[in-house]
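With one protein chain held back, the other chains of the complex are shown just where they sit.
The chains carry the letters A and B, assigned in the order they are written, with residues numbered from 1 in each.
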Amino acid sequence: METAVKLGFSLAGIIIMLFLPPYLDGIARRVKARLQYRRGPPLSQTWYDLRKLFGMPSVKPTKKALFTWAPYIALASAISAALLLPYGNVVPVDFGYNLVVFFYVVLMVSVFLMLAGLTVQNAFSHLGSAREMQVILTVEPLIAILYGVLAYNSGSLDLYTIMTGLHLTPSLVLTYILLAYALYVESGFVPFDIAEAEQEVIGGPLSEYSGRLLGVFYYAIYIKRFALLWFFISLLTLPWIGPIGTPEKAALVLALQFVLTVAFYPIIAALEATNARLRIDHVVKMNTRAFFAGLIILAMAFMGW
Amino acid sequence: MAESASYTEKLKRWDRFKAEKFSKKAPVTTPYPFIDIEKPPEYRGIPHINPEKCIGCGACVNACPPDALIMEWDKEHGVKRLTYNAARCIRCARCIEVCPTGAMEPTTRFEVATDNKEDLVEVVEHKLAYCEECGEYLDFTERQIEYVRNILPKDVFDAYALEDRIKLTQEEKMRRTVIKLRETEGNVYPAFMLVRETKDDGGEE
Partner (left out) sequence: MVNTKDLEAHFEFECKACENGRCAKADVNSILSERKGLRDFYEAFKEHIKGCKRMTYGQYQFVIDREVLPEAVLWWHNHPEFKETHLSTAVGTDERPLNGHFVYMPFLNVQVEFANEPENYWVFLRTYLLADDPSFPSVAEKLPAALWIEREVKDLLGFKPVNHPDPRRLILPEDWPEGVYPLRKDMDYRHSPITEPKVEFKEKPEDTTLVPMGPAHMGIEEPAHFRLFVKGEEIVDVDYRGFYSHRGIEKTGEGRLTYNQVLFLAERICGICGYQHSVSYAMAVERLADVDIPDRARYIRTLLLELERIHNHLLWVGIAAHMVGYDTGFMHAWRIREPVMWLVERLTGNRKQYGMNIVGGVRRDILDYRKEEILKVVKQIREGTKTFLDVALNTNTFIKRAEGVGILPYKVAKAYSVLGPTARASGRKIDVRKDQAVKTATAYNEIDFKVPVYKEGDVLARVLVRMDELFESLWMVEQLIDQMPGGDIMVPIGKLPEYEEALGFTEAHRGEVVHYVMTGEKNKVYRWKVRAPTYNNLPAVPEMLKGYHVADAPLIIASIDPCYSCTERVQFVDVNTGKVKVLTEAEFNELSIKYKGVF
């Protein structure tokens, strides 16, 4: 019984993780369209786009194997990141030390995006990759620190244990705020979509990609964004609802996670719609400031605040 | 007059928001290719040649800036062909202004995209008048001559004896002039003038 329930939740998690992300993008498009007084595309438009891309062959400008493999590795990383998260009270793939693995696989998506851009002879790809690198280099230390606060606060490196073991301190509240910022940056939403900026570097690392490979990259990015958001939502909900004993309660929690994720996306979309893209030096500056703020929070956490 | 007043009325009442059934403020976009868009009555769409009215005078061809209208003579078959090509047309409506018979009709059509280029072309063929004397085809169409007959005052006709000469080819006219000249030896002037005048009249209308 126990395993069947577990399997059921894992399956639900996998289905959510595979099918929801493009719909989330569809929601974002609709919300943006409404803010711009447009009608907007149907909710499944992103799926239609992906289906079309998957059905088309890719033009390969280089013989390097990495060019072909990078999107798939990025997709695998994104999927594994999503599988490390709790759905209800079940974590589909559990190694222990999940937090570290999660940090690592999410980073992999960006890294392979960056490497893919460097495989081709294209100034825009290189510029985009260089920007992606700068963003990663400045935001990842911040995220590492914040994860450190979380781990210290709960005394564990396992994601599920962290989420059930957090206790409310001032430093935790600050961590949440900073984490929201850091995850937003890492997701690459406007105004932080600098690496893929269409008007400036024509899609950056993606500029030489087309057809199926481009579709796979997009899919990977959508899943990564979903994983980061799901992670944040889980952090927001799981610690405060008490122990989950019964499958019914777990189902309720899953439903809550799901609803909150869907509800958060319009907020993100609204933020995207009302901002212009920043320049890389602005972002680096902001990230550095946030990093020092993160250090202070870490110090606070150590002092038990 | 009554008709033009009602047109103005129509203009006044035309309202895009109603025409496109905008009820709410947003969204402002429309699912365009799937719905019909109504253009205001003033809109300059592609022109259309009414073959009933056209006399084949070519005034529109002369006025058309991008050569969207072309006139061709096919003397073997005795036709004059007026071709309108919407792909070249810039919708300036100059042809409509200059057409003497109102054969060029304005429309509010603007959707001319097609996968068959022939859909864009309108052809009006006119029978050329032929010379009663030698059977050769003239430069003018029958309708043109008809039109000239209708608009020119009677006395002009009489003054230049057009009735006899209007349906003759250039060569025939010259031949006749020469004959006339011979007849009226010593009085060259009037006969010379006659030739010039007829030519001009026919050419313009």
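Quick note on the criterion: a residue touches a chain if its C-beta (ideal position, glycine included) is under 8 Å from a C-beta of that chain, and two chains touch if they have at least 3 such contacts.
Fair warning: this is a prediction, and the values are worked out from it, not measured in the lab.
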Which shown chains does the chain we cannot see touch? A, B
Which of A:Leu85, A:Leu115, A:Leu172 or A:Val190 touches the chain that is not shown? A:Val190
From the list A:Ala74, A:Ala182, A:Leu213 or A:Leu278, which touches the chain that is not on show? A:Leu278
From the listed residues A:Tyr87, A:Phe124 or A:Tyr160, report the one that touches the chain absent from this view. A:Phe124
Residues in chain B touching the chain absent from view: 8, 11-12, 14, 16, 28, 39-40, 42-44, 63, 65-67, 88, 90-94, 97
Residue ranges of chain A at the interface with the undisplayed chain: 32, 35-38, 123-124, 126-127, 130, 190-191, 193-194, 197-202, 273-282
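Following the convention adopted for this analysis, only the chains that are shown with their structure count from here on.
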Mean-CA-position distance for chain B and chain A (Å): 68
Going by the contact rule set out above, which residues of chain B touch chain A in the complex? 25-31
In the complex with chain B, residue positions of chain A that touch it: 33-34, 37-40
